[in-house]
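For this depiction, one protein chain was excluded, whereas all remaining protein chains were kept in their positions.
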Amino acid sequence: MYSLTVTPKFGDIDGLGHVNNTVMPGWFEQARNPIYRYFNPEFKFDNWNLILARYEVDFVAQLYFDQDVEIRTFISKIGRSSFEVHQEAWQGEKLCTKGRTVLVHFDFNEQRSVAIPDDIRVTMAEHLVSGEN
Amino acid sequence: MYSLTVTPKFGDIDGLGHVNNTVMPGWFEQARNPIYRYFNPEFKFDNWNLILARYEVDFVAQLYFDQDVEIRTFISKIGRSSFEVHQEAWQGEKLCTKGRTVLVHFDFNEQRSVAIPDDIRVTMAEHLVSGEN
Amino acid sequence: MYSLTVTPKFGDIDGLGHVNNTVMPGWFEQARNPIYRYFNPEFKFDNWNLILARYEVDFVAQLYFDQDVEIRTFISKIGRSSFEVHQEAWQGEKLCTKGRTVLVHFDFNEQRSVAIPDDIRVTMAEHLVSGEN
Partner (left out) sequence: MYSLTVTPKFGDIDGLGHVNNTVMPGWFEQARNPIYRYFNPEFKFDNWNLILARYEVDFVAQLYFDQDVEIRTFISKIGRSSFEVHQEAWQGEKLCTKGRTVLVHFDFNEQRSVAIPDDIRVTMAEHLVSGEN
């Protein structure tokens, strides 16, 4: 599990007084940086090799301005060339948002998916959760 | 069906040269304004009565900087208090992104869901699609 | 003068009920697309030749959710290699925000500023305003 602490910005809060739904994919993306590092240790875009295929976000409880948020990031599925990341946003003791993102190991030059290398597969397995909240 | 034309901004494009995934929920939110008007004709936050419960986004093809994007918005399901919005982002002749958002008619004071009024139900039915892309 | 109409998104509105200050640079950027086209007709990033050096934004009046916003874009100064864009956000009859952005014609390979070509200089002069609001 990876943990990232995010401080809400004034402008993340919408007219209803809680974090707007459109903010979450950005927080989840930020929290996936360690996973992006597996595939792109130098964070260079020239040879970037991941593509985001899909995400789902469930808004379970409201997030507010006055407290930091912890984003917890897990690997929830490892396929041949694709994998799934499960993420949770917690504020205080409360699970507020859940996300599930499907990423594909991808060769942009040949425009096709590529099998996940074995060494990355091993590293990802250490962060794998079978069940889920 | 509602149609909204969006012009990509320079900053919507990420290091891979296409519209970043985190941009889409904002475009889809903007395109749902006509539906928000059903429930909140004056767009005031004091008595706002909708809450977003969940969304899913599928990234089918890449969106680029050099061409406007059309967001098409449909109602895809009408329940007792909740409903589902199906959305598509098209660039040129190409379907690039699909979204599905679940919204709930909600009483924030009493913190509970409320049945969708009949007149709104009728209006929504006019934008209903049964199948889907 | 260039005119762009922007529809505020739900999430553009912050906890005070008006468009958050951080939204404006994005709207202004979007409205500068026609100017970016002078220098980069095909909107490709490989040979992009503009760099943003500075901007200032003045928040004169609040912008609200319930009405479209018109962004008016002018050229306010033309130098040897740099130029200035003056922009205004109007809602209804009201001037709400003013922006001033300095851009430089730039060679990224050689990392140095380059004189603005004469044909672009002529086109820009057509959108030049001398005074200002």
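All chains are identified by letter, namely A, B and C, in their written order; residue positions are counted from 1 within each chain.
What we mean here is this: a residue touches a chain if its C-beta (ideal position, glycine included) is under 8 Å from a C-beta of that chain, and two chains touch if they have at least 3 such contacts.
Given the structure is predicted, the values throughout are model-derived calculations rather than measurements.
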Cross-chain touch to the chain not pictured, restricted to A:Ile13, A:Ala53, A:Val69 or A:Val102, is A:Ile13
Hidden partner chain, touching residue among C:Tyr2, C:Phe39, C:Phe59 or C:Trp90:
C:Phe59
Across the whole complex, list the residues on chain C that are touched by the chain not included here.
15-16, 21-22, 24-26, 29, 45, 48, 51-59, 108
Can you list, in ascending order, the chain B residues touching the missing chain?
9-11, 13-15, 17, 20-23, 65
Per the touch rule stated above, chain A touches the missing chain via residues 4, 7-11, 13, 17, 26, 29-30, 32-33, 36, 42-45, 65-66
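Note that in this section only the chains that are shown with their structure count from here on.
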Per Cα centroids, the chain farthest from chain C
A
Using mean CA coordinates as chain centres, what's the gap between chain B and chain C in Å?
28
Distance between chain A and chain B based on Cα centroids, please, to the nearest Å.
22
Can you tell me which residues of chain B touch two or more of the remaining chains?
26, 29, 45
